[in-house]
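Every protein chain of the complex appears in place save one, which is left out.
Letters A and B name the chains as they come in the text, with residue numbers starting at 1 for each one.
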Amino acid sequence: MTSTITPDPSASAVISVEEQHFNDLIDADSRIEPRDWMPEGYRKSLVRQISQHAHSEIIGMQPESNWITRAPSLKRKAILMAKVQDEAGHGLYLYSAAQTLGATRDDMTDALIAGKARYSSIFNYPTPSWADMGSIGWLVDGAAICNQVPLCRASYGPYGRAMVRICKEESFHQRQGFEILLELMQGTEEQRQMAQDSVNRWYWPALMMFGPPDDDSPNSAQSMAWKIKRHSNDELRQRFVNMLVPQAAVLGITLPDPELHFNEDTQQWDLGVIDWTEFHEVLAGRGPNNAQRLQRRRDAHDNGAWVREAAAAYARKQSARTKEMAAS
Amino acid sequence: MTTPGDSAAEIWPLWEVFVRSNRGLSHVHVGSLHAPDGTLAVRNARDLYTRRSEGVSVWVVPASAITTSDPDAKGAFFESPAGKNYRHANYYSKSEGVKHL
Partner (left out) sequence: MSERSEADAHGHVAVDVTTLDAELIEGPSVATSDVAEYALWLGDDSLILAQQLGAWISRAPELEEDVALGNIGLDLIGHARSLLHYAGTASNRTEDDLAYWRTEPDFRSLHIVEQPNGDFAHTIARQFIVAHYLFELYSRLRASADATFAAIAAKAVKEVDYHRDHGVQWVLRLAHGTDESRRRMITALSDLWPYVEEIFRDDPLIDRLEGIAVRPSSLRPAFDEAIAPVLTEAELDIPRGFVASGGGRTGKHSEHLAFLLAEMQVLTRAHPGASW
């Protein structure tokens, strides 16, 4: 089989036996597993993508955990707790997957709290109202699901398996968000206002979650060739908007894009121009909550250091004692 | 060769988690986690991997304790069974149609 893969630039011009084997596996839509030979660029791309994804889950706990103590009913409190807890779990599944590539959790955490690692910019926006719990579920998780479902088929086995688990568990996240908004839209005038205001704030940032337009996305082509990524940014964004329009109608909520209209030729919803200035600002660390999110992660990590050390010390003492007893 | 991911540099070691989803089935690898010792590892595994009633039994194994085959030697290591078709029932075609065989 001839390979359609762009050769790894770090490799020599002649393709090695290992690389040919790797390329054949990718071409055959098979999976790459941890101990397989892989191009250094493939490993690096994966570590970058998976750890960013893990960090996003962990930082993403914060805007919602803000409302656990203030949830307006006990049922909503339980749902929100379970959801934020799931996000910790998803972060853990992903850190595990990255760890199979030789990245340690400690190193990834250090990079995060030192401000050297990226995570999804969406979580640098604040959650001033309860309706934001609805918008995060409906729009942010909705966009995340569109991005993630194709990743269940990512060429790297542990990543794909982690994503299958995550997608399965996230099926409730989007629904609960939609229901929060639905409940608000069927409520008092103040509640409806709360919901609309929240959707106005989250709609555009959610669309930006799919990443820059295809002609401005440097890493995309290689990731698609390696089957780490399966669809282009614009393709997924379009699918998402097509899905949102009828859902917004059910909610009775207005999507804040005056130019949004149905294109009879393409049978798709054409959207207005996305203002990427804000996206780049938030990405550059100048978003409303960047500093606060990192600070809280750092505080949790620093405040927990003595606990982690205590448990490690206890384990060492116990295993020393077990060895002593075995020796005597 | 050990399993990938274990690092002596980390304060809590890595554990591989295996869950039996139902009686009568094998434990299946589901992922990994960090824990200071086996006692907490099995509890963390319960909290992390069976939140939705996915299991009736959990195993945890220190990642450093697993020995794996070498994937670079893949061809040679798993070559032997190829061509030994007589290990499979459908190799014996002459008995086709004979009942209870």
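Note that a residue touches a chain if its C-beta (ideal position, glycine included) is under 8 Å from a C-beta of that chain, and two chains touch if they have at least 3 such contacts.
Keep in mind that what you see is a predicted model, and the values were worked out from it rather than measured.
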item	value
Visible chains that the absent chain touches, using the contact criterion stated earlier	A, B
Sole contact to the chain not displayed, among A:142, A:205 or A:287	A:142
Candidate in contact with the missing chain, chosen from A:130, A:159, A:203 or A:226	A:130
Full-complex contact with the absent chain, from A:30, A:171, A:292 or A:319	A:171
Residues belonging to chain B that touch the chain removed from view	12, 33-36, 39-40, 43-44, 47-48, 51
Chain A residues touching the omitted chain (full complex)	58, 61-62, 65, 68-78, 81-82, 84-85, 88-89, 91-92, 95, 130, 142, 145-146, 149-150, 152-153, 164, 167-168, 171-172, 174-175, 180, 183-184, 187-188, 190-191, 231, 236, 239-240, 242-243, 296, 299-300, 303-314, 317
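Definition applied: only the chains that are shown with their structure count from here on.
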item	value
For chain A paired with chain B, centre-to-centre distance based on mean C-alpha positions, whole Å	28
Chain A-touching residues of chain B, taken from the complex the two chains share	1, 4-5, 7, 9-12, 14, 30-34, 36-37, 40, 48, 51-52, 68, 70-72
Parts of chain A lying in touch with chain B, wherever the complex brings them together	18, 33-37, 85-86, 89, 92-93, 96, 99-102, 104-106, 161-162, 165, 169, 308-309, 311-312, 314-315, 318-319
